[in-house]
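A short worksheet on the structure shown next.
One protein chain is absent from this view; the other protein chains keep their places.
Then we have subunit A:
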């Protein structure tokens, strides 16, 4: 190969220096097993990708990419890539050093952090990027002394990449359009902590406390807060909930508000139920309405036009009740074909379902759809009151006194919803009566919808755009020990909970809303939603299977504890700072806590809520305490944590492992993820090297790898092997304690719509308030590239007993001229027609179907019983 030159930042060309690269990789691999061998491997794989006159930045990135492509071999490569990426941030923020990778000495790094912090704050303020108060409000030297860059080692590569693309504050774009970070990870954590301490009596002490907790990844604020806290644009709230009124002025205002809220980086829930249906009369000009669908398309387009916080496109979920006359068209919004003006490519959809509908599905009764113009009070009603009024409208319809309505079988509509859910993952199913009947904030109106991620339960009206402010506790940072010795560090969990509630409450006083109606609502209700992430992570480390009673008990106990201390902290804050303005008349003011509303729900709907009622803590003390005031209208909600979970390096929310090895596609790129808990357990047994290739071939499913012991195969069952009822059980046990809701992802391997119907009915019966995305297991995936594939060689499990037979030959294989070891006799394989058989075999990967002979000639060649 010709000499490779590298172009340095100053434009000079130097010959590629393998020694320097090697030293840099070794530094990044320090402390890991086999660090030398890994460094050599990375270097040799790097060198086949080089080309002449590549820049030092390209070289840095190439090293990281090469390290990453080996993560399937060992998670240690992820650590190397993460360290190299962090080092890249150091270089970018602290300036170029004398070699390609900078000085890696930990002491130098600490010193740089401490000495540069002050200038980072002042330069950021001067540039108009940081909140001017950051420079004057804090004892910056004290804050600088608290910075601990060793915590950067907690980050996985995907965490660094997510931080880099989503959260780190950047310069304005240069001539080439590139934005460069102006903060390293520890500056970032401190900036967020400072931004959430501005209203404190002693801001520096508070900021240092929040900093330590977030930088240790014990809890994280939600996305919008991480992006904007401490900056010149402190729009810190995460979720906005609004409803479009049935008049053209308000439709136009909704479009406007969506644009403003999107610009400020919030996710939006938007109910369209009130809009009169297509063909409904408009009296002002004697014409007919086009219904809600075209307006949803209009709003959908604006989401693409306004980028969220300048970093990603807008996100919104439309809600509609399923008695709306245009509901069938609503179901089609996410279809990939049809009139594009009646589709929403970007916006999500969710259906707001009543108990009345679920009972009619159960009883196989008819279901009536109305024009909201004729039934304007239905949106305001819930539970038994809704049922009663609905029955009156049904009677009117049957008596021929309702101008416009249609009737379908409730089961037929339910089936349509589920078919749409399976093929487009929309609409998400949410249950309005479970939400409203259990609400403790029921003194400020009906809850008309949930939010973008289905975990928020807040009322809104024309004058109030409901707002929620989120943070999530990282459970994996609150578990000590492993296996039978694993214990939750309850004291730390309590402290994290209390600090997170205080931080969220501060947020409300600091945040600026882009829409006046949201400012009003935020101030009057001070709603927050504290959740968790890392549930599966701790279940695995305790040695439980996700779908086991111990796992269900664990989430029950953990959520009871967090709920208890969050409420207690909010009640303490109320004593200090005052109750939220709308407190009087709330469920809290009557001494109710979330668990108390379960029985009210069962009574109102007359269907038992099938969930155990065990209580471990002294709730009576808290019941008495909350009557004296709480600081926040709501306290708990489990968000998806799809992005902050990556920074925290744990499993998002309550999600199971998608697979033990899989790729994750985000706005920061596509990343391979291998479960470090599984790798650690297999390494302990000396099995990892033996099975890692099989794990990739099986696409991260351990259930079919015989070399892995049975109990590990139980613990490490993945999303599509678990019974889907496990997701319902975990959610139901957590939901008991949560005043808002849970972004409950569902994973399904079975495509039977009847099976889905039973599952979602069960979720409703168990008191699950909302469900979120449905992930279907793909039946067919593309041919694998890095696994040895010969479709003709696939041994089917049913034929295991005949492994001693000669290998099958096929295609041109009989031709002696082309084989190094020609067989003695030539027996062409005959394809046996299976006329009588309708079994479906073929393209699925790893389907165990030993009973039937394969019909695919590439597989048939291996089936001894056919030959």
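By definition in this document, contacts are C-beta pairs under 8 Å (C-beta built on N, C-alpha and C of every residue); 3 or more make two chains touch, one makes a residue touch a chain; residues count from 1.
In this section, contacts and distances are computed from a predicted model.
Only one chain is not pictured, and the protein name UniProt records for it, out of "Glutamyl-tRNA(Gln) amidotransferase subunit A", "ABC transporter substrate-binding protein", "Ribonucleoside-diphosphate reductase subunit beta" or "Na+/H+ antiporter subunit D", is "Ribonucleoside-diphosphate reductase subunit beta". Of A:40, A:255 or A:315, it is A:315 that touches the chain left out of the display.
Touching the missing chain, out of A:415, A:577 or A:762, is residue A:415. The residue touching the chain not shown here, chosen from A:128, A:279, A:709 or A:778, is A:778. Where subunit A meets the chain that is not shown, the touching residues are 45, 48-54, 58, 61-62, 65, 68-72, 161, 165, 176-178, 267, 304, 312-313, 315, 336-337, 340, 345-346, 348, 415, 418-419, 422-425, 642-643, 658-659, 661-672, 696, 699-700, 751-754, 773, 775-792, 809-820, 828-831, 833-835, 837-843, 855-858, 861.
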